[in-house]
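Heads up, one of the protein chains got dropped from this complex, but the rest are sitting where they should.
Chain lettering (A, B and C) follows the sequence in which the chains are written, and residue indices restart at 1 in each chain.
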Amino acid sequence: MKFGVVRFPGSCDEHDALLACRRFADAELLWHGERDLKGVDAVVIPGGFSYGDYLRVGAIARFSPVMEAVGEWAAAGGPVLGICNGFQVLCEAGLLPGALLVNAELRFLCRQVEVEVVNAETPFTSTCDPGERLSVPVKHTTGRYFAPELELDELERSGQVVLRYLPGQNPNDSRRDIAGVTNRAGNVLGLMPHPEHAVDALTGSTDGARIFESLASLSPA
Amino acid sequence: MTDKLMRAERTSGNEEDARSLGLTAQEHHRIVDLLGREPNGVELAVFSLMWSEHCSYKHSRKLLRRLPTEGAHVVMGPGENAGAVDVGDGLCVAFKVESHNHPSAVEPFQGAATGVGGIVRDVFAVGARPIALLDSLRFGELDSPRSRYLFSGAVAGIGHYGNSIGVATVGGEIYFEPAYESNCLVNAMCVGLAPRERLIRSAAAGEGNQLVLLGALTGRDGIGGASVLASAQLDVGDPSKRPSVQIGDPFEEKKLLECSLELLERGLLRSLQDLGAAGLSSSASEMASKGAVGIDLDVARVPLREQGMEAFEIMVSESQERMLCVVEPERLGHVLGVCAHWEVRATTIGEVTGSGRLRVLERGHVVGDMPVTALVDDCPLYDLAPAPPTARVYPDPPRRLPDAGSAADTLLALLASPNIASKRFAYEQYDSIVGSRTVRRPGTADAAVLMLAGDGGSGALAIAIDGNGRRVACDPYTGAIEAVLECARNLACVGAEPLGLTNCLNFGNPEKPHVAWQLERAVDGLAAACRALMVPVVGGNVSLYNESDEGPIYPTPVVGMVGRLADPALAPGIGLREPGHAIALVGPFAPALAGSELERLRGRMADGLAEVDLEAQARAIVALREAVATGGIASAHDISDGGLACALAECVLDGGIGARVELEALAATVGGEEATLFGEGAGGVLVSGPIEALQPLSETGELLWLGEAGGEALELRMGADSLSLSMSQVRAAYERGIPDRFS
Amino acid sequence: MPGCAAAAPDSRVRARVLIRPKQGILDAQGQTVERALPALGFEGVSNVRIGRLIELEVEDPARIREMCERLLANPLIEDYEVSLEER
Partner (left out) sequence: MPGCAAAAPDSRVRARVLIRPKQGILDAQGQTVERALPALGFEGVSNVRIGRLIELEVEDPARIREMCERLLANPLIEDYEVSLEER
C-alpha cells in the first residue's frame, strides 16, 4: 500500500500528511507539474495555499498536470483524500460537490474541534465506529461548506456527508455542520479538519489516524 | 541610456543633498574624504542608506558590545543574518527577532506581514528551515479606534504571511498602553532548523563568481524607507515615481524559501543573503564586506516591475521576497534549473571581484563606485550622551479602576484587562501546528514546545518571547533584567535549558539624553541578566526613534530565548491536571504593586522597581528546570502580569479544574493583601502535582505550599478573608476581555 | 401595491465601487495569476490586475467618496472609482 501526497507550489502541510501516511504505509510526494501518479494506491491532496490561493482558493491548482491525472484516477475509482486546501481544490475541480466560502467571521481560525463520523462505511472511515467523535484541528479562512439545499438533501440521503461538526463546534458556519463530504461514488473525500495533525498524542490527539488507517487497510489497487 | 547616465551624474551628491537624505555635514565630509571626491547621486543614495541608523547602528553599536555573546552552544553570533546555537544530533537552531514598527504604523496588515517575511528570510538566509514564528506587539489602548485598527490589522497580517508559507506561529505577547498610541511596535521572531553543515554565511567569495538575484521583481517599494530620498531627486509631482508601501507576497516567499533550501542542500551556493532594508545596496555591500572582496553589479540586468526606474532606485528598492546569492560559474546552469523547477526568477546581475569596491553599472557603464569598507565599516559611530531624566517622562496612565474594591472585583477587572485577558483572538488567527512539531500550543504553556524527533533530532525546543515596557519605563535596568528572567523562567517551566537569546531594542530618539539613558541602562540590565544566567546573545535588532510629539514609547527591550529539553512528553502546561494535586509557589518571590497592571489600572506609575537578586533568581531557575525535567510536575506557570491571583486563574481555566489556596503565610512575608494577590516582581512560579513530585523543590529552593486543585471554583483565602469565583465568571472575564473591546 | 412601493419616491442610489491596487504597488494576485495562466492552457493573456468590486445602495451618494476613503478602500495602496446608477 502506498500513498501519494501531491505537492503544489504553496502547499504547506504536505510533509505533515506524508508523515501521517508513513505511520501506516509507504508514502511519497507527487509534484504538481507531473502527470505521473507513480503507482500509488491512494492520493492525498494536502493543506496549504496552492498558488497562494490568489484569485480564489483552489482555483489555479485544479488546472495543474497532476490534477488531470488525479481526475482520471478518481474516475476509475481510486481513493482521493483532500484536506483543507485539498478539499477546496477537489471542489473546484468538480470532483466533489459544493464549494467552500470564506468563514463567517472572515478570519483565519486555528482550533481543535470535534467532529462526528456520520458515515463509517467509506474507505476513509472504515476503522471508525458509526457516530464516533474525533478531535481534530481546523485551520483555514475559507472553510464554510456550501451547496444548494436540494443538493445538500441529496448528499445526506446518499451518505455522502461523512463528517459533521458536533453541535457548537462548527467553526465557520458550514451548511448543516458539514465538515467532510464524498463524491457520489464514495471514493473521493474532502474535509476541512486536518487528520494529519492528529496522529500523535504529543501534538494533541491521535483521532485523525483513523482516516489514514482506514485507507491503509484497503487492499492495494 | 546616455540620458540616464547623465542624469545620474548630474544629480550631485553635495552637502545639501546629503542633508536632505538624513546625513550630517560631517558625515558628508567623511564620504568625500573616503571617496576622494564628491559622491554622485547614485553613490549618495547608497551611502545615505548604508549610513542610516537602520543599517549602521551608529547610535547603538558601541553599546551592543556590552552584551555577552560567547557560549558553549553558539555556532553563529551577532553579525550574521541570524544567530545559531547547537541543539545536538548535528542540528542547529537559527533565530532572530526583528522590528517592523514604522511600516506597521502606516499600514498594519502589510507592515506586519512584510515584517514576518523579512525575518523569515533572515533565517533561511543562513540555511535554516524556518519552523516557528513568535510576535511581540504593542499598541495604544483598545478604546482608541486607531489602536483597534492597528492591532487587528497587524494580527491578520502576521497570520496571513506565516500561515501562507507554512511556518507555525507558536507564541508571542501583546500589550496595550497609551505610550504606544502613536508608535505601535510589531516585532517578529523566527526560529529555523538546519543540519550543522548546511548553515551558510553571507560572505561573498571567489573572484569571478556570479552574483544571482532570486525572487520577486524590483519595484519602487519603500524606496529608502524614507520619502526624502525620492523627493530629493525625483519629480514629486509624478505619482508614478513616489515610493510605495511594501506589499508582501507570501506565495513568492514560499517558493523562494523552498528553492533556496534546495540550492543549499545540493551544495550549489557559495553564499546567500536576503534583501532587507536598503535592498541591493545593503545586501551586496554586506556580502562583499564579509568576504573582503568587491562586487560589480549591473542595475540594467535587474528584472523590474515598473518601467523607467533610475539606477539609484534599483539600488535602494525594498521590494520584498528577494535573495542574493554567489554561485560558481560552472554551477550556474544547475542553479537556474533548480530555480526554474520552483518557478523562482533567477538573474545574474553581477560578479565577485577582487577590487574591494562596490561598483554599480548600468548597461556596462559605471554609475557608482565605492570602497566597500567605506560603506560598511567607516560610518561614524556615535557615543550616546545618557543622562537620567530630570522630570517625569511619562504621564500617569488613565485611571480605570477605583482604589477601593473587593478583591473579587479587582481580580475580574484584571482578568478582563486586555494586557492580561486571553489572546485567543490573536493566536487563533495563526496556524500554530503546521510542521507537526508543536507539543505546546499558544495559551497552554509558558513557552512553546516544538519536538525535534521528525527532524532527526531528539527532545524538543522551547521558545519564549517577553518584555514589559511599562516596567522598563519604571526602571530600565531592573525592567530589562526582569524581561530576561521571565523568558528564562518560561523556559524553565517547560523544563528547558536556555541556549541563546535574541533581542529587539525598541526605544525613542537616542539623541535625547534621557532616552540614551534608558537605552544604556536597559542594555546593562540585559547584559547582567545574560551573564547571571550564562545565556549568550546571538543576535538581535535595534529600532530607535519610536517617538512622537507626546514623547517616546516606553523603552521596550523584547527578549526572545531558545532552549532545549530532553523529553517533550514531560513538559508541563499551565493548566491544573488533576483534582487533589498540590499547588505550591516556587520563589524567591517578593511581589509589589509598583509597576504592576493593577497600579496601571488605578492610574499610577511607579518610579523605580525593587532590586532583583540575580544570583538567587538564576539558581531558582536552574532548580525549577531540573525538577520539571525529571517529570512528575503536572503544571507550572510563571507569575507575571496581574500577580499570583491572575496566574492561578489561568491555571484553573486552562486545566478546567478549580483550586483552593491559602495565602496567609505568603501575605505575612509580602505585607499587604493586594500585593500578595496582584503584586508583580521577578521569581514566582506556580507549580502543581503530587506532593512527592513537588517536594524536591523545597530542598533546592524556596517552596511554599498553597493548597490544592479541585472543585469548580477559584478560591483564595487569607485568614478570615476569602475570595471565591466560579469558573464561569473567571472564564467570562478572561475570554471576553479583548473581544468585548471590539463590540 | 408592490409595484407601487417600488415606484415610491425612494431616493436610494445604487453605487458601484471598483477598487484596484495603486500604480506601482505590487499586485501579487494579478502577477501570480498571469504567470500561472500559460501552463494552465490559457495563452496570450497579459496585464492581469485583480481588485475588488463593491456594490451598495445609499441614501446619500455624496458620502460614498468618504466611505471609500475610510472603510471600503485603503487609499494608501488602492485607488477606487465610483459610479452611480439611479434606481
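Assorted remarks:
Here is the rule we go by: a contact is a pair of C-beta atoms (placed from the backbone, for glycine too) under 8 Å apart; a residue touches a chain by one contact, two chains touch by 3 or more.
Only a predicted model underlies this, so the values are computations on that prediction, with no experimental measurement involved.
In the complete complex, the residue from A:V43, A:A59, A:V115 or A:L152 that touches the missing chain is A:A59.
Listed by residue number, the positions of subunit C touching the unshown chain are 12, 14, 18-20, 34, 40, 42-60, 63, 66-67, 70-72.
The omitted chain makes contact with subunit A at the following residues, 55-56, 59-60, 63, 92, 98-99, 101-106, 144, 146-147, 173.
In this text, only the chains that are shown with their structure count from here on.
A separation of 37 Å divides the Cα centre of subunit B from that of subunit C. Chain geometry summary: the mean Cα position of subunit A and that of subunit C are 34 Å apart.
Chain contacts: subunit B has residues 249, 251-252, 343 touching two or more partner chains.
Annotation for subunit A: residues 51-52, 54 touch two or more other chains.
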